[in-house]
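Missing here is one protein chain; the remaining ones are kept as they sit in the complex.
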Amino acid sequence: MNYHWNWDIFWELSPDGVHTYFQTLMLGTAWTLITAACAWIIAFASGSIVGVVRTTPYAIAVRLGDVYVELFRNVPLLVQMFLWYFVFPEVVPHAFGTWLKQLPNGSFYTAVVALGLYMSARVAEQVRAGILSLPRGQRQAALALGLTLPQTYAYVLLPMTYRIIMPPLTSELLNTIKNSAVALTIGLMELTARARAMQEFSFQVFEAFTAATIIYIIINIVVTFAMRLLERRIAAPGYLGFRAPAAGH
Amino acid sequence: MITIDAISKWYGPTQVLRDCSAAVAKGEVVVVCGPSGSGKSTLIKCVNGLEPFQKGRIDVDGISVGDPKTDLPKLRARIGMVFQHFELFPHLSVLRNLTLPQIKVLGRNPDAARDKAVSLLDRVGLRVHAEKFPGQLSGGQQQRVAIARALAMDPIAMLFDEPTSALDPEMIQEVLDVMVGLAKDGMTMIVVTHEMSFARKVANRVAFMDKGEIVEDAPTADFFGKPRSERAQLFLSKILQH
Partner (left out) sequence: MFVNFDFDVIWRSLPYLFYRGMTFTLLLTALATAGGIVIGTLLALMRLSGTTALTVAAAAYVNLMRSVPFVLMIFWFYFLVPYIGQWVTRSAQPIQVGAFASCLITFTLFEAAFFCEIMRAGIQSISRGQVAAAQALGMTYPTVMGYIVLPQAFRNMVPVLLTQTIILFQDTSLVYVISVTDFLGAASKVAERDGRLVEMYTFAAAVYFIISLVASRAVAHLQRRVAIIR
């Protein structure tokens, strides 16, 4: 191989004139984590609501929930990013659209919304599967005790559901972090974008990508470990974890 | 034909077989019985090397099963085995269940394999079901197919691992009838079973196992006449009540 390795590149100054390449990668890591965290809040909240709605006895609500999931699940994330970034500001009232386009850090807000809604469809699927995996008697017992339907969900069904779906939720959280890299297409300078920029300016392709790869692996290990701890903390005695079907990333 | 010499086996720290010895001559039928968890199934699976063992020696037709140099697939092809849960291959038709091993293992040509399969299905009374899939047959029918599948390999001996214990009561007899026929034809058989009527009718010897040991190994008449061990007596009194 006639590739010229230079691992010291990380300590050299990047074209921004302020940060070393190592520091730019760290900034990218921060953006990756912040974007993923904000998107996860949206994904978890709206995914939970939609997941719950799809298990209620109200046919119309169930149907709307189904449409929501199909809509966000069947369009590639990259295309959804483009829709929010390029199309959305054009189809809303003009003044609002202009305000949106001039928003500082616009690509960050777009990425959070697009990624959050995209992932919420997957979270909704997990929440729904988790609720349906509970014995039917649980719901009936709660209602028979005189709890209202919202109370039944809040105190009986959901606490157990979240415990059961911890492992698949962990993979969805990891997917959220990984998928945030797609936001580089709308200009978000997250980790992969920084590695790409470093490659373009320094020509040290493999050093840049190796560093990014290692950072992603570390994030993965830390998140997995933290979620395992949480899983064990909240585990209900006598119940084993539940594995969802294997497709996805 | 089959000699089992002081076999011991452990799963981790738990010993599941203790110093088991037995010999089965050509044409002999030996029934192995005993309470569940006594190691009967494990022992019979050691005979064709499906379960490894740590101590002792098993020879089948002069070939050592435990020897790492032994070509186990080749040896297994000569010993038929019938399982508790039939283990027909659900993705293959009944006929294909019988022909595939003949073609892939013995290298028979497809026509010869097919003829053999059809005649054996005829023998177990299931020729009309040749094109069906295992899932479309009753348990008793599946087990008869499984016996035919094993016979298609022209085995020198047959091993039966509780062949009727997963069957509904009304289907047990049809399977036992096939096995009795085999025994009368002079097949060498080791049969793990609780069907004492079968043992009385065709077994030359009955071995009783408990806690991984062969507690008793006696000619059939002696075993049912006066089992010497207390454990065998207790077992028999329980099993013969119904």
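Note that the chains are named A and B in the order they appear, and that numbering of residues resets to 1 at the start of each chain.
Rule of thumb we're sticking to: a contact is a pair of C-beta atoms (placed from the backbone, for glycine too) under 8 Å apart; a residue touches a chain by one contact, two chains touch by 3 or more.
Small disclaimer: the values here were computed from a predicted structure and weren't measured.
Just so you know, the chain we are not showing touches A, B across the whole complex.
Of the listed positions A:Ser14, A:Gln80 or A:Ser107, the one in contact with the omitted chain in the full complex is A:Gln80. Looking at A:Asn6, A:Thr98, A:Ser133 or A:Asn220, the residue that reaches the missing chain in the full complex is A:Asn220. Across the entire complex, the residue among A:Ala30, A:Ala45 or A:Leu71 in touch with the chain not shown is A:Leu71. Along chain A, the points of touch with the absent chain fall at residues 1-3, 70-71, 73-80, 82-83, 86-87, 90-91, 93, 174, 178-182, 184-185, 192, 195-196, 199, 205-206, 209, 212-213, 216-217, 220, 245-249.
With the whole complex as reference, residues 45, 48, 50, 72-81, 83, 85, 87-91, 100-101, 104-106, 135, 146, 149-150, 153, 159 of chain B touch the missing chain.
By definition in this document, only the chains that are shown with their structure count from here on.
Chain A and chain B have CA centres that are 55 Å apart.
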